[in-house]
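One structure is given below, represented as structure tokens, and several questions about it will come after.
Note that one protein chain is taken out, while the other chains of the complex remain in position.
The block that comes next holds subunit A.
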Amino acid sequence: MEYVNPEGLRLDGRRFNEMRQIVAEVGVVSKADGSAVFEMGNTKVIAAVYGPREIQNKSLQKKNDHALVLCEYSMAQFSTGDRRRQKFDRRSTELSLVIRQTMEACILTELLPHSQIDIFLQVLQADGGTRSACINAATLALADAGIPMRDLAVSCSAGYLNSTPLLDLNYVEDSAGGTDVTVGILPKLDKVTLLQMDAKLPMETFETVFALASEGCKAIAERIREVLQENTKQLEYRRAA
């Protein structure tokens, strides 16, 4: 099947280095300390952060002088096109762990000892790149909750089909059998926190795909920064009023 036609257009009309449309909003769940919605094309994710709050299960606490970060990823029953999903399958558990470790690297946990930070992610619609959308949504939600972070954690995926590196795969491209590289970086510090790849790829091609994904991450970081600055302006307006 042809995923990139001879003119360089993909199935949804994008070029190889174009991301899907991003919609990001902060402060959507009033009950949560911080929350955000992040959409990448048809993938829609809501993140809610509760914390810092008292540790609810002391047996999970490993380091006394650091905050405990918990993360739960779940997909809505109607989020995928095929069948209804089992609520807690292995993929959800794996993703919860991956996202938790990514966010833990970027939260300044030593500033909040003896406390717990909960990050909850709910996927409302899944069209490829849910992992990345979740990390981006979690970053926005943590910023909304006022939790101190080293940097914004942003994530984007890229793949390699029909001998072309492609940025931000959707579900159809992802299930095409090519490779899928998900990268999570801290843009200002220029450090990689998450790197996952499946399927085979020659080393040089990997470097091209990785560079493409990093570029995508930087673009998302710009967008996230804009959203947060706009939100701060609104807060300032409200406070003055």
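Please note the rule applied: contacts are C-beta pairs under 8 Å (C-beta built on N, C-alpha and C of every residue); 3 or more make two chains touch, one makes a residue touch a chain; residues count from 1.
Simple rule for what comes next: contacts and distances are computed from a predicted model.
Participant: As a check of understanding, state which of "Gamma-soluble NSF attachment protein", "Dynein regulatory complex subunit 2", "SAC3/GANP/THP3 conserved domain-containing protein" or "Ribosomal RNA-processing protein 43" is the UniProt name of the chain not shown.
Facilitator: So, among "Gamma-soluble NSF attachment protein", "Dynein regulatory complex subunit 2", "SAC3/GANP/THP3 conserved domain-containing protein" or "Ribosomal RNA-processing protein 43", the name matching the hidden chain's UniProt entry is "Ribosomal RNA-processing protein 43".
Participant: Of the residues A:N5, A:Q21, A:Q77 or A:Q196, which one touches the chain left out of the display?
Facilitator: A:Q77
Participant: Of the residues listed, A:V26, A:C134 or A:A153, which one is in contact with the missing chain?
Facilitator: A:V26
Participant: Please identify which residue in A:N42, A:Q61 or A:S115 touches the non-displayed chain.
Facilitator: Missing-chain contact among the listed residues: A:N42.
Participant: May I ask you to list the residues on subunit A that touch the chain which is not drawn?
Facilitator: 25-32, 35, 37, 42, 46-48, 50, 53, 56, 70, 72, 74, 76-81, 84, 118, 120-122, 124-127, 234, 237-238, 241
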